[in-house]
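The complex is shown incomplete by one protein chain, all other protein chains being positioned as in the whole.
What follows is chain A.
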Amino acid sequence: MSTSDDPTTQTVRTHSTEHVITAGADASQRTPTWKKVIRDPQAAITIGLLAAIFLIGALTPLIAPHGPNDADLSMVNAPVGTSGYLLGGDESGRDIFSRLLHSINTAAISALIGTTVALIVGVTGGLVGGYFNRATQSITEWTFALLMTLPGVLLLIILMPVTGGDYRATMFVFGFLLAPGIYRIVRNLVLGVKNELYVDAARVSGLGNVRILGRHVLSIVRGPIIIAAAFMAGSAIAVQSGLAFLGVGSTEIPSFGAMISSGFRNLYVAPAQFLWPSLLLGVITASLVLLGNALRDTLEGSKPKAKKVGAGQRVVADVERDGPTDPDALLVIRDLGIAYPGVDGAPNEVVRGVNLSLAPGDVLGLVGESGSGKTQTAFSTLGVLPSEAVITGGSIRFDGRELLGLDDTSMAALRGSAIAYIPQEPMSNLDPSFRVGSQLVEGLRAATSMPRKDAKARVIALLDRCGIVDPQRTFDAYPHEISGGMAQRVLIAGAVASRPKLLIADEPTTALDVTVQAEILDLLRDLQHELGMAVLLVTHNFGVVADICDRIAVMKEGEIVENGAAEEIFGAPRHEYTRMLLGSILDEDAVRTDPPAAVKGVAS
């Protein structure tokens, strides 16, 4: 959604108008959604099929040779192709073909009633439940939860004395049972949209609640609702057929369910009778499901894909295995390139020609704005790049060994034991379902194959060393029971537990309170001295770098623009960009939580 650094209402409002216009245009003028849908073959075919079937249904009075209940005793179980009885007669001598045509209309009306009621009830409930105050919210939530837990078909059967078995009344009730699905969709979208800038802005500009809902929210929920409607129409038809098959409702009403039931009773006499209504019902419900799927793909875009876990990083270049080795360096990155697939499918290089070198026990700061490629460089060294990423070239040599092209099992053997990692966001980097201690013990044992008891003792000692006051209690706690600062200490303990040679810390203080930041940096510095680790510190913050680093590499737009000893760079920065980054800390606090304001387009 639109973001703006300018806090004045004026700008926000301009922004919001723009956004609303784009959102509206998205569905109507600029990229006509219906055109996108029609261009999708699956959607086009199913829409065509359904349109043809329901059109024939609508023309039934004109084309059906017989009424749905016209019985001719001479035509009982008449075979297919009897003159005037295209598909033969059923057990009562009624024309199967005519009954099929009439059944289409019953199905169409069922779908229409069920879906319409579900949409009206669900959308209204969702708007009310998502938009208004907490009390209203919890009442609607409770009501719809109640509806959802009802065993629907049982209820429809039980209510026969009330509905009289009329399929229209039954479908009306079924609409209520379908409504919770719509309610969920609408409520979640409303909750999401409610706090967006543009609704606030609309409120500021004096639009009433109803108009806010009508204009902004409905334009967004339209897509998901259309998708859900296709699926609901399918279930309404299926349930109506099922109930008619059971015998719920008048025998006068022709429907697929009643026809299947009659054909099924007659299975041994006329085996093909049940086939026709089954086929047509199957085609209709299948088309609706396939249409719903096609709509979902076109309107909602692609969902995250499944990928092989532990497939290792993809390398598409020849890796120079026997390149020159630097005996003094622990980590040598040469000419590294990383690319992601772009919007049009063409690779988009986010890291280009990166060279880095890190001696044992040294601390190197890798500095740059968000999106400069520093985190990608760090991930590639750990072998944990996302599966979409491709390494386009270069070499990463750790302790004399080429890492690029290693399979995940070999990388896993290095991770934790020789190369360790501290993440940026402490809370999301702990598994919420396992106790803190068990996660650390599992990691330590994976890296060192230490007996459980020893591993536990080491973890508790480390938690203590990392400044946690009651290590046993933290060991036994779940992640949601500890604070962010504590969680970061836990993660540091987890990273250094197996005494790695190289520690990669990705913005280790960014997500923390200012007071905690300094303590964490002190801890990192002390641990680095004690363990003699090399540290690759990824940060956007020169204040952090100044505190702890021996050497600095500055990254911009995927490339290293400046590289040298910390004092040199602080004393005489050569690159314009470095001067700009430095300038932003000289006139403000040394430890900032925000990215430097001078850098354009920074938002992490």
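The rule is short, and it goes like this: a contact is a pair of C-beta atoms (placed from the backbone, for glycine too) under 8 Å apart; a residue touches a chain by one contact, two chains touch by 3 or more; residues count from 1.
In the analysis below, contacts and distances are computed from a predicted model.
Enquirer: Report the protein name recorded by UniProt for the chain absent from the figure; options are "Sarcosine oxidase subunit delta", "Fe-S cluster assembly ATPase SufC", "NADH-quinone oxidoreductase subunit M" or "ABC transporter permease".
Expert: "ABC transporter permease"
Enquirer: I'm checking contacts with the chain that's been left out. Which of A:Ala389, A:Leu430, A:Ile468 or A:Ile560 qualifies?
Expert: A:Leu430
Enquirer: Out of A:Leu243, A:Leu330 or A:Leu582, point to the residue that touches the absent chain in the complete complex.
Expert: Of these options, the touching residue for the absent chain is A:Leu243.
Enquirer: Among A:Asn293, A:Asn355 or A:Ser370, exactly one should touch the missing chain; which is it?
Expert: Touching the chain that is not displayed is residue A:Asn293.
Enquirer: Of the residues listed, A:Pro151, A:Gly192, A:Gly400 or A:Gly532, which one is in contact with the missing chain?
Expert: Touches the omitted chain: A:Pro151.
Enquirer: For chain A, which residues touch the unseen chain?
Expert: 146, 148-155, 157-162, 237-238, 241-243, 245-248, 257, 260, 264, 267, 271, 274, 278, 281-282, 285-286, 289-290, 293, 303-310, 382, 384, 408, 412-417, 419-421, 423, 425, 428-434, 439, 442-444, 446-447, 478, 480, 491, 494-495
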